[in-house]
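One protein chain omitted, others in place.
Coming up: subunit A.
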Amino acid sequence: MALEMRLPVARKPLSESLGRESKKHLVVPGDTITTDTGFMRGHGTYMGEEKLIASVAGSVERVNKLICVKALKTRYNGEVGDIVVGRITEVQQKRWKVETNSRLDSVLLLSSMNLPGGELRRRSAEDELAMRGFLQEGDLISVSFTLHSSIFMFALGQGVLVQVSPSLVKRQKTHFHDLPCGASVILGNNGFIWVYPTPEHKEDDAGGFIANLEPVSLTDREVISRLRNCIVSLATQRMMLYDTSILYCYEASLPHQIKDILKPEIMEEIVMETRQRLLEQEG
């Protein structure tokens, strides 16, 4: 078995290599943001002695009369229209408790789920007893919040989960991506990212409870592992995650072996290349 060892080396701050300063107004708790009482206070601030004081460390954002401080990283705050990936923690009487990396566990109601077959009827006692047949503790699901009480969700089969900070996932029109390299990703707004083999044919969703347990081929597994390592490197270097950045990072990592991607110097090199490509692309 090959063993690799490295000695501690002083880390240099990552932003040095970028060589630029932030132009935002950065505050820490206890800082006075403004003494003007005309402003409304948003998240990350509180009113004390006629002054607006910051309560988190981050950047000040001002929208007309509303001032809020956006913290560097927080737990996930749900919003309508978001896609999240969650894990079932409990099966309760008429609902499931789902862990979504937010301040409280989310609740998935039995009444809001589409039954297999697409029938619309009142949920009976048998449905309640059969709940565990649908989703058990430890299962992973992908859910999207919609305005009405019904939600669109399906259980996830084989794949890899990567947990990153919610602030690193860029808001986009769609969060389901089929990448050309041969795998698909679901970028949950809550920071949970699911990488899975692209299904051969799109089966019409009957709720999607039946997990596809066919063995995944070696090439697919390698693609998924490489993608997972790329996502981890991007997250470590605090880069925004979206389909383009993940794809560029994947392509930049191809010359290296999959397990080498996680080494600090190679991680830096790959992410630096990704950053450059993205800058060139934007103009």
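Assume a contact is a pair of C-beta atoms (placed from the backbone, for glycine too) under 8 Å apart; a residue touches a chain by one contact, two chains touch by 3 or more; residues count from 1.
Quick note on the criterion: contacts and distances are computed from a predicted model.
Visitor: According to UniProt, what is the chain that's been left out of this complex called? Choose from "Translation initiation factor eIF2B subunit beta", "V-type proton ATPase subunit", "Exosome complex component RRP41" or "NADPH:adrenodoxin oxidoreductase, mitochondrial".
Guide: Spelling it out: the chain absent from the display is recorded in UniProt as "Exosome complex component RRP41".
Visitor: In the full complex, which of A:Val216, A:Met240 or A:Ile266 touches the chain missing from this view?
Guide: A:Met240
Visitor: So which of A:Met40, A:Leu104, A:Ala130 or A:Leu262 would be touching the chain we can't see?
Guide: A:Leu104
Visitor: What residue numbers in subunit A mark contact with the hidden partner chain?
Guide: 13-15, 18, 20-24, 26, 28-30, 44, 46, 48, 53, 55-59, 71-75, 89, 97, 99, 103-105, 163, 167-168, 235-240
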